[in-house]
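Heads up, one of the protein chains got dropped from this complex, but the rest are sitting where they should.
Up next is subunit A:
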Amino acid sequence: MAKHQTSPQSASSQGANSQDANHTLEPFFILHKAQPQATVVEKVSKSRKGRKKGIESSPKSPEKSKRTTSDEQPSNTLYEQWWFKAFNEIWSLIQSSIEGVLRDINLKLFNEVLQWIEDSFSEIKSNVKLSSSEILQPYPLLADTLCRKIPTAFVLTKNAEFVDDIQTFCDLGSHLKANRCHVANMSALDFSLKFGIGGSVRSLLRQLHSEPLDGKIADMLTLAKWYCEEEKNDKPIVVMIDDMECCNADVLGNFITMLSEWVMKIPIFFIMGVATTIEAPKNMLPSDALQHLNPSKLTLGTPSDRMNSLVESVLVEVCYCFSLGHEVSVFLRNYFLRHDGTITSFISALKLACSKHFSLESVSFLGLYMLDQDSEERWSEKFVYLPESMKRCVLNLHSCKSEKNLQGGVGSIVQQLSDLKASQRFWSSVVLCLFEVARYSKMQFLDIFCEATDPKMYCMNGSENSLKKHFRCGDKNSTARSSSGVGSITRVIHTIREMPVAALSNLLDKWNNHTEEMTEINEEVKKLQSVLASVDEGKVYEENLHNIRNRKSVSVISGKRNSANEKVAMLLDAMIRKYMKPLECMTLHEIICFRDVDVLQSGLIGDPRKTIQLDLLKCHSYLSCSCFSSDAKNLSPSMHDTSIMYKLAQEFGDVINLYEWYQSFKTVLTSSSQTSRKRGRPSPASKKAKPLPPSETEALIQARFCGAVTELQISGLLRMPTKRRPDFIQRIAFGL
């Protein structure tokens, strides 16, 4: 149920309006200062306070709840606190899960980088040993030219959008800092032509110095002095540039050349992110800078690998306190695949979905207790003090309307919530089992996730026959379906049939862990494990892939369904049928399930180009006035001026003659009948025939015309006349 929208206090709005006149022409002003009693800092991302504490502070205590229950209309602020606490707790959980996943994925690369730095550093240390006075000498040391090369790691990000890699480089920086390195995390902004090499050095020093430079000259000597300080000269300096290709080549080239002069005295390492190919630095940097680099190549994981891990840990493992409906899942999948393919945009979309869920669903705060071991007790306690209106909200949820059991009272609601929690746990276990197979066959987890959340698929699979039909016939439709992500589960089952015994054995080991809560299934898994163990392994290893594929087809044709593969496939089939009930098929799912795809889409992708034009063309739908009632398509003088003008502009080509536009506008404003408006540009004769009504003076029409053109200009829908074409305005937006 959507939350009741309450009108906020508008007492101060009058005051604000009166101040308006004074402030409109000031470039900026302070509207008001924070009220002292209300100043509460809520740093969402940083709030990692104990959850218990947060819940205790919510109005669960009898004193507060008495006030609310007696009123029957508790203040909205009270609920807002609940919703915000729930969001805060759950998003913190999701965010820490995301951070953990991304860190784990990159850990291998991070260790690789660290190893490379340590090796190079120890090599440099063993070759060159300098005193502080030597380091501080302003002239370069004469030595082997090889030593003047800066060890450089080009990290191939495999991602045209570097936005995902910003966090990776930050994490890498933290990892290196924690492992005895001085780290400066620089970006393309530090290598701009505007600030030149001075800006780059300044930024480098600023990052290395923990304190502000305080007027110190930003040069290499300052860096050398800093490096000679106590306990600093036994660590390497790592300069990271996350998006090397976006830097100004000349500035970066000069920076490299300058650092190379000092590399013998100060051990500097470069780590540069390269989005395209390893050839990019060669093409971009000047040759004299390139010769000072000693390059090596490292590679980051692909976005789809990261996405798989995210889906597994965030959407499936943490799904029992907040989850996505099928439509939202499909939207997010398409948003990832078609919008920009960045993890960052996906995470921000997920966060927006989470916040929209808690701000729009009034009973969403109950989902917070899903996290507790003693959820039932917590719900029971909460329901005792919950206002009647809120209890009604629970009972009025769409999924509850058909449930007669719920009318029994608090006990039955709590029972349903427990069932919901248990069902989600089972669902997530089965999906994790599916993912294990998908990992083997390199399928996208997001496709499987979308299919697993589809309530229609579950309804279709409701009867055993139809389920079998769906999966057995899947091979015919799978190709067509796989493109839309519909046939993914079918493909997973088919993959099992093709798996070699060794892989199957590994799979069952993993299933054994995932199915611990489903006793019946877990026993079956163990039985299959023992069956597989008894299979002659030597024979299995001799089978090549070709034979395995043949075996599958032969087994299907000859009807040998008792093979181990077939048994595992059947087990998965049974698991799906029994335990993979999509959330949207459960009673009370609204509490933890976000389904409003339109809200998410509009919050995520504002399309001002289309929307502003639609506003003008359909102003009647926003300003529901009686004058629009007859026929909204016709222009009437009472319509919004800019709307009339924009509708008239539709009848012109790419340029609008101001005179003609004005005459059309004038005719609309002065006309009393609607019939003549159908013509694009009325003839001058007809214009002359219509006398101006006394109320509308020429000045007023011209003022309205000028005002409307200004408004269209502010909206960016027109380009003002040029000197050469003073009588024409250019249209900018065509079509929606």
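The criterion applied here is as follows: a contact is a pair of C-beta atoms (placed from the backbone, for glycine too) under 8 Å apart; a residue touches a chain by one contact, two chains touch by 3 or more; residues count from 1.
One rule holds for everything that comes next: contacts and distances are computed from a predicted model.
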Candidate names "Origin recognition complex subunit 2", "Thioredoxin domain-containing protein 17", "Ribonuclease P protein subunit p14" or "histidine kinase"; UniProt protein name, chain not shown: "Origin recognition complex subunit 2"
Identified contact with the non-displayed chain, of A:L189, A:V384, A:A502 or A:V531: A:L189
Residues belonging to subunit A that touch the chain removed from view: 5-13, 15-17, 20, 23-35, 38-46, 76, 80, 83-84, 87, 91, 161-163, 166, 189, 211-212, 214, 340, 342, 344-345, 348, 351-352, 355, 358-360, 602-606, 608-609, 611-613, 615-616, 619, 622-625, 638-642, 652-655, 657-660, 662, 680-681, 684, 697-700, 702-707, 709-711, 713-717, 720-721, 723-729, 732-733
